[in-house]
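Read the structure below first, then the notes.
With one protein chain held back, the other chains of the complex are shown just where they sit.
Per-chain numbering from 1; labels A and B assigned in written order.
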Amino acid sequence: MKMVLPKSQNSEKEIELFIGPQHPASGHMRFIGRVDGDIFTKFIPDPGWVHRGIEKIAENRKWIQIIPLVERAAILDAANMNIGYVIALEKLLDIEAPPRAQYLRTLLCEINRITSHLYGFGIAGIMIGSSTFYMWPFADREPLIDIAQLITGSRLTYSYMIPGGVRRDLPQGFKEKALKALKYIERRLNNDYFRLFFDNPVTKARYKGVGVLKKDDAIKLGIVGPNLRASNVKYDVRKVEPYAAYSELEFDIAYREEGDCYARLMVRVEEIRQSIKIIRQILNKMPQGPIIHKKYERLISLKKLEEYQKTGVFGLPAIFATLRPPAGEVISRVEAARGELIFHIISTGDLRPYRLRMVTPSFRNMVLFRELISGARVMDFPAIYGSIDYFPPESDR
Amino acid sequence: MKTEESSSLISSIYNFIKKVVLWIIFKTPLKRLRSWGISYSLWPVHLTTACCGCEFGASSAPRFDAERAGYLPFVGPRQTNLIVVEGSISKKMANAVRLTYEQMPNPKYVIALGACAIDLGIFYDSYNLVRVDEVVPVDVYVPGCPPRPEAIIRGVLMLQRKIRRGS
Partner (left out) sequence: MSVNTADKIFEDLKLMIGPEAQVSIPSPNRLVITANIDKLEFIANLLKNYGFDHVKSVTAIDYPMKNVIEISYLISSFSNLDLSKTILILKTFIDRNKPTSKSLYKVWPSVEFLEREAYDLMGILFEGHPENAPLILPEDYKGIRPLRKDFKLTK
């Protein structure tokens, strides 16, 4: 029997949909899409709902007060935002942190990378409809957050790195607890996550072949992070311009060739494995020594000196309140969990910066919504959103 | 004549019954049953506003399970009775929060989470943020930047106690 479809009663064929901030699948932003039947003909992201004006506020804060401000741009990934700013400031001040501080910084950055990718998995899972795969990664972040709490004292916003080094040393018994947490994450990742989600035929049906990004398009549009590496471009800032202790550690760049949603997810899985390998090397190879540059170590007040020598907690000396770096212009780049983060700072030798420019990886990836979802079916939208790993507060700053 | 008298009789009986029912629900000990029911079924709506949203998500995760307090994030404003405003509200987002709040049926409650919701927190001189109590009336404030998930659950329990006491 031939199927007879009903004719539409009105002459307009397209409907304009506003997928707004109050929506289970939209995050903190709005999308405007034109739908024709079941296919999006045009899809526009509408950011700016979490814009706090960090670049303008930074012109009104002292140099050391910007450290907590910049972290709250992407609160999940705070260590990488922190290290990007501190590296730029150290270039202006023309100092370098001692080797033990570099290893401690790398340790915190890699822990943050794993927790941020697990958060991404949780969001990807619930967007497809797997609420168990929302609960499992969020629960598995907790051992790593506990480890970070042992080092720094706080769950998410660490403010751990200052120009010249870091603020605290490792406590006793840290290495055993960290290795135990890593073994747990590795076992969960390799056995349970694959059995529940990554090898699930439902996941493969929704992710394979959906939202394909070709290599030339990815380079032309300026995409960064695991989205770029899933399209066969082997670009990772940790290999191109090594910072902290990455030049002395061995790891591989994770990449895939297909460029679809499943490839982006697999690149993140491989990055978690490489991060675990890096953390194990750090715990074995950590050098002894001071945690702060000797220029600032000499300036600790006598009251706090005893505490520093006994416990390794560094109370900030008064010079940080009136820090005046020399005039100049610096650019620094680091590899945050979602991609490449750029800081461009201009100083005129004053107590406050003249201009702080911060380009976050999510802002550069925002164009993927328009390119990948236009032409796709309506139900592919949550799948593509979950695989891009877009975080609106990071994009709007 | 007879129909007019009977219709006015019926309407006065109807008004009387309505007054009796409202008295039973709102004044007698049945009121306690009603408040107990509301306090254990506070369902927040899916509206994330800023960075404290990730601790809000972590508080529904297995370690800090907030669902044991009867708290289930749900899809649409017409079927929920709680808004959790996390963090700072920008001017664009204030419209969305106000629209969502006005669509929710009575009785409805608001929890303000984080230092930014109290008095703009670390972004105290931003050009794009508004204070939460200028947009919606707030019942419970939870301080912190970001507040720990245990503090969020404690905020929910405080709201439950406030409802049961009769606000």
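Methods note: contacts are C-beta pairs under 8 Å (C-beta built on N, C-alpha and C of every residue); 3 or more make two chains touch, one makes a residue touch a chain.
The shown structure was predicted, so the numbers you read here are calculated from the model rather than taken from an experiment.
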item: Residue among A:24, A:53, A:68 or A:317 touching the omitted chain; value: A:53
item: Among A:342, A:372 or A:388, the residue in touch with the chain that has been omitted; value: A:342
item: Options A:32, A:221 or A:316, residue touching the unrepresented chain; value: A:221
item: Of A:36, A:176, A:192 or A:241, the residue in touch with the unshown chain; value: A:241
item: Contact set of subunit B toward the excluded chain (per top definition); value: 91-92, 124-128
item: On subunit A, residues whose C-beta touches the chain left out of the figure; value: 47-48, 51, 53, 55-57, 60, 91, 219-222, 228, 233, 235, 240-241, 329-331, 333, 340, 342, 344, 346, 354-355, 357, 359, 363-364, 366-367, 396
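To be clear about the criterion, only the chains that are shown with their structure count from here on.
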item: Geometric centre distance via CA averages, subunit B-subunit A, whole Å; value: 33
item: Of all residues in subunit B, those that touch subunit A in their complex; value: 45-51, 53-55, 57-58, 61-63, 75, 77, 88, 90, 92-93, 96, 99-100, 122-123, 125-129, 145-146, 148
item: Complex interface listing, subunit A residues touching subunit B; value: 20-24, 27-28, 48-54, 56-57, 60, 68-69, 72, 75-76, 119, 122, 135, 138-139, 141-142, 155-157, 393
